[in-house]
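For this view, one protein chain was removed and the others were kept in their places.
A and B label the chains in the order they appear, each numbered from 1.
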Amino acid sequence: MTVYNYLSFLTDYGLEDGFVAACHGTAARIAPAARVIDITHLVPPGDVRRGAAVLAQTVTYLPPAVHVAVVDPGVGTIRRAIAIAAGDSILVGPDNGLLSWAIAALGGPGQAIQLTNGDLWLHPVSSTFHGRDIFMPVAAHLAAGLELTGAGDEIPTAELVELPAPTSRIQDGEAEGEVMSVDRFGNVQLSIPAAEAGRLGIGIGTAVAVRCGRRQLTVPYLDTFAAGAPGEIVAFTDSAGLISLAMNAGDAAQQLGLPPGAHVRLSQAHTAKAR
Amino acid sequence: MTVYNYLSFLTDYGLEDGFVAACHGTAARIAPAARVIDITHLVPPGDVRRGAAVLAQTVTYLPPAVHVAVVDPGVGTIRRAIAIAAGDSILVGPDNGLLSWAIAALGGPGQAIQLTNGDLWLHPVSSTFHGRDIFMPVAAHLAAGLELTGAGDEIPTAELVELPAPTSRIQDGEAEGEVMSVDRFGNVQLSIPAAEAGRLGIGIGTAVAVRCGRRQLTVPYLDTFAAGAPGEIVAFTDSAGLISLAMNAGDAAQQLGLPPGAHVRLSQAHTAKAR
Partner (left out) sequence: MTVYNYLSFLTDYGLEDGFVAACHGTAARIAPAARVIDITHLVPPGDVRRGAAVLAQTVTYLPPAVHVAVVDPGVGTIRRAIAIAAGDSILVGPDNGLLSWAIAALGGPGQAIQLTNGDLWLHPVSSTFHGRDIFMPVAAHLAAGLELTGAGDEIPTAELVELPAPTSRIQDGEAEGEVMSVDRFGNVQLSIPAAEAGRLGIGIGTAVAVRCGRRQLTVPYLDTFAAGAPGEIVAFTDSAGLISLAMNAGDAAQQLGLPPGAHVRLSQAHTAKAR
């Protein structure tokens, strides 16, 4: 029997209602010894890709846990509810791809279960709040020691819904990626791993040509955004190992007009200038 | 002696200052074994009705606890501070109606106490921050095992301030209610219990005539908003057992222009059309 001391919790429920607390309360009733680490509840409503990215970038820094994630625009329809073993943890949520990048970050899926054991759920089960009525109760039972197979029926991991990976490719001397996220500081995280870009000679000390839409600019690749001059846009390796664009003491996303999903291409500046 | 393992906490303090943390710290000093479940701290400033609604809809999902709620535009004036036993819990806050709907949800008031035992308070008591100086210290002492009568003087429950119940009536073949809340998804929760509306033949599969102000529209009553077509407004039974209006992949409140408090009438669509 494996007992988990932690649950983690990520949703798009927001913080203005009692939704998150109702789930915390449900967990406390079933697994009073488990602590809940809230990842975020401010995923934009229904934005599965954003939820998946935040979850994947956070989960490897958490202790072994049952990770509950609910960004679930299809709640109440036929999408499956699942629990997946991965690394030293279990992930619980809707089978809409939300969990897929985190599963990969934890080393790939182990046993996969469709949540069909209704004895674990909170009844009556609402049609719109499965976080409270299905996902969190099941997760709390798992944290308290229930075997994974007790939550439902095993399903082939090959059947799990996977989100398309973010664009990230290197060709013709360019690294192409998309904006993964924009944080509160206006830092623009690209889906281009610093390690990959290194194959193009992009790295600390080089000048980087950045192309997004019709715009092109040349920025220095520095250790950190704080090494730039105030107002200067710089590229750097961020805390997730990805290339990010930032402005020291400013908001790069606003300045560059780069929302999540926008495509960006990087190359060594001399290459770009030659074009 | 009853010890509570949990405190819950709802306020309009916001999350940008240290107000909530000062209360958490005060609780930790007095009742280190108790855990705090935050319900929300984003009740609109001074909006007692909104705080009462969120508290009442959440509290039944929490474990037995001392529930502290502070939305208190009359802080420092003569409004009383109270602690009320209800169900397996105690509620602590200002006597301005904030607690009244939650008390009802927990089965009605048991013993009621006016907080007059100043020995429990944090001194000097500020005139504007009774959450830190009175409510939370008293609640923490209660969680740690203090008898309810140790917090002050018993008062008749008939004297407690009660908020007027939300409009909800059925007459002339119509269910009339008001908008209880609008959540982050733009879902419009009405004060009309699905069970009540059922008496008019409104239920899953029926077409519902919705009248708000001069607008009238006909929407399907479905299992869940996700069963609607994208952009379609639907009625459904929400996770609190109330009728809600939602738009699949959209914001119904914005589309319909329905803020909290707005009046809405529902009837079977054929009835409405006959008018």
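Side notes on the structure shown:
Methods note: a contact is a pair of C-beta atoms (placed from the backbone, for glycine too) under 8 Å apart; a residue touches a chain by one contact, two chains touch by 3 or more.
Every value quoted in this text rests on a predicted model; they were computed, and no experiment measured them.
In the complete complex, the residue from B:His24, B:Arg184, B:Arg211 or B:His263 that touches the missing chain is B:His24. When the whole complex is considered, the residue among A:Ser8, A:Ser126 or A:Gln268 that touches the unshown chain is A:Ser8. In the complete complex, the residue from A:Thr26, A:Thr58, A:Ser191 or A:Gln268 that touches the missing chain is A:Thr58. The chain that is not drawn here is touched, among residues A:Thr11, A:Asn96, A:Ser191 or A:Thr237, by A:Thr237. The missing chain lies against chain B, touching residues 12-19, 21-22, 24-26, 28-29, 32, 45-46, 73-77, 126-129, 132-133.
With the whole complex as reference, residues 5-6, 8, 10, 15, 35, 37-43, 54-55, 57-58, 61-63, 181, 183-185, 223-227, 236-239, 248-249 of chain A touch the missing chain.
The working rule: only the chains that are shown with their structure count from here on.
With centres defined as mean CA coordinates, chain B is found 32 Å away from chain A.
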